[in-house]
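One structure follows; several queries about it will come next.
Of the protein chains in this complex, all but one are displayed in their positions.
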Amino acid sequence: MKIAVDEAPFSPWEALAQYERDVVQPAFPGKFGAAATFIGTMRDFNEGDGVHAMTLEHYPGMTEKQLQLILDEAFNKWKLLDALLLHRVGELKPQEPIVLVAVWSAHRKDAFEACRHIMEALKSRAPFWKKEQLDGGAGRWVEKNSDGY
Amino acid sequence: MKIAVDEAPFSPWEALAQYERDVVQPAFPGKFGAAATFIGTMRDFNEGDGVHAMTLEHYPGMTEKQLQLILDEAFNKWKLLDALLLHRVGELKPQEPIVLVAVWSAHRKDAFEACRHIMEALKSRAPFWKKEQLDGGAGRWVEKNSDGY
Amino acid sequence: MIVWSDTVRKPVCEGNSMTVKVKFFASLKEQMGCDGATVEIGEVATAADVWLQASGGKALPPNVLVAVNMEYTDQNQGVKSGDEVAFFPPVTGG
Partner (left out) sequence: MIVWSDTVRKPVCEGNSMTVKVKFFASLKEQMGCDGATVEIGEVATAADVWLQASGGKALPPNVLVAVNMEYTDQNQGVKSGDEVAFFPPVTGG
């Protein structure tokens, strides 16, 4: 299981390839039948406005603690083998990945349900805040995440 | 949208990186906020038995037709931007990817729901059949896919 | 596992007949001993009639799926000359 919160941009598919090859396959060779992933990417629009940059603030320490809690809950609720969770902070541009959630399990039901649950829990509980730089020049805090269900 | 059924092994994360870079990003720059993927991988066990090889038979022509129908249904039901669907046929070894479903959308709800729906529809309607080679030497047809919900 | 039950073979109408292509897949292919055939059958025929003709009079096992021209259907669908009629066990891909 790996959690990382970083200001540096990440390449989601490369991160997944590397983690599966270096961690999941050696630990669970032939045992995982399912991998479900979600990748959130910065859009250049939100609520009808153009957005050309975004600042992602977080609460260092609490962020990692909450993400770990969320993964622990998922591992208790579903039969999971491994998980990878990456989240950007700092200054972002459109089309840059924000978040990656990946879950490996023997069977698909566990992977699908856990991946979505982790993502929704992250959205509602992990202390991140987005401030958008609108095309007009104004800064705008995102006030509330959309409902995921 | 791309559908491929192939005897050649595929690298799921590389296929995703390439498709997103070459197709999704140029077509929808800054527009996709969500990508949900599922990758099914051959396990070395099933129903309590060791499995060392698998043959995936299919119905050429009908397979592609059904997969296209399933994607079309998903695009009608959810707001999707793009999708990639790969499926192996032929001779497989444990740890080789069998299926990849990826969906890109503006918002996460669409991506999550469509990805799972496509996968379940594929499991129940796409004409593929698995024959396992058990460790004892016997060949065994998989009789029924497990329930995904 | 498909369990066969014997049944009476339906008569094929004399006179006007048509040709359809039959396909079997997976365990059904192994049990039939071939991956399909071309059968001659009376002009008014359902997929079930095609099955009887192709299987030599065996009953259609209840879990076998039927496709005509690569679309799912049920055994009561009428077929026409040149159709491709496929029979196969529950699918297990993904």
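Note that the chains take the letters A, B and C in the order they are written out, and that residue 1 is the start of every chain.
Note that in this section a contact is a pair of C-beta atoms (placed from the backbone, for glycine too) under 8 Å apart; a residue touches a chain by one contact, two chains touch by 3 or more.
Note that the coordinates shown come from a computational prediction; the quantities given were computed from them, not determined experimentally.
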Chains in view touching the one left out: A
Contact residue for the chain not shown (choose from A:48, A:61 or A:137): A:61
Residue among A:52, A:93, A:107 or A:123 that touches the chain left out of view: A:123
Residues of chain A (touch criterion as defined above) contacting the omitted chain: 40, 56-59, 61-62, 65-66, 87, 98-99, 119, 122-131, 141-145
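The criterion applied here is as follows: only the chains that are shown with their structure count from here on.
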Chain at maximum distance from chain C, centres defined as averaged CA atoms: A
Whole-Å gap between the CA centroids of chain A and chain B: 22
Whole-Å gap between the CA centroids of chain B and chain C: 29
Intercentroid distance (Cα basis), chain C paired with chain A, Å: 50
Interface hub residues of chain C, defined as touching at least two other chains: 94
Contacts with two or more other chains, residues of chain A listed in rising order: 108
